[in-house]
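My questions all concern the structure below.
The complex appears here minus one protein chain, its other protein chains still in place.
Entry: chain A
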Amino acid sequence: MLLFWIVIRQLAEIEAMATSKKVITREEWEKKLNDVKIRKEDMNKLVMNFLVTEGYVEAAEKFRMESGTEPDIDLATITDRMAVKKAVQCGNVEDAIEKVNDLNPEILDTNPQLFFHLQQQRLIELIRNGKVEEALEFAQEELAPRGEENQSFLEELERTVALLAFEDVSNCPVGELLDIQQRLKTASEVNAAILTSQSHEKDPKLPSLLKMLIWAQNQLDEKAAYPRINDLSKAMLEDPAV
């Protein structure tokens, strides 16, 4: 965050100056970094926000004790949310649906798209387990009526049922539905919906700050050479190539 502001400020300064590329040395850059004061509590809040949103309940608990940062949500609700997420990730979709309904019956009733995706995931799991009869019955009874209500659901349903038509599903045009990635996608959709229902933002703030940092660096690249962060995981300043 700190770096972000410096980059932005630098951008503004350079904008006002000449068009030739300016070179900023490491010393100058670090001096500027030291001039910006950021409250530790704010940094802690960012970390807590990340832990809570991503559902790391134990880490959040520890972090709270160590840093004294209060989470903006009841930590108990994270456990419930994580149980739902995990159930989808493991393919126990029916269980996940029941858990969501216990948590708040409004979520699936007022979010037809999410409900459809969960049901679709359930169908995928039935097909994965070779339960063809059951899969067909389920598709007809639960999913077909939704397809009638919504054209795009119908298309997705047809794509899913197409899985039954292939001998070798791993090598068919709709094979990616069986991929673990599909489960993760569905799981994160449920996670976001639960968070929204709890009046909580569905994405953690930290990743968007990093995105902003990258954007700002790219903007600055056109105007100046400066110590850049290239590896976000290490956050090391790298000397400008002059």
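The working rule: contacts are C-beta pairs under 8 Å (C-beta built on N, C-alpha and C of every residue); 3 or more make two chains touch, one makes a residue touch a chain; residues count from 1.
The rule is simple: contacts and distances are computed from a predicted model.
The chain that is not shown carries the UniProt protein name "Beta-catenin", picked from "Beta-catenin", "Replication protein A 14 kDa subunit B-like", "Vacuolar protein sorting-associated protein 33B" or "NADH dehydrogenase [ubiquinone] 1 alpha subcomplex subunit 6".
Touch with the chain that is not drawn comes from one residue among A:154, A:172 or A:212, which is A:154.
Contact with the chain that does not appear here is found for just one residue of A:7, A:78 or A:97, A:97. By the touch definition given at the top, chain A reaches the unshown chain through residues 97-98, 101-102, 104-106, 108-110, 112, 115, 119, 139-142, 144-145, 147-149, 151-152, 154, 157-158, 161, 196, 199-201.
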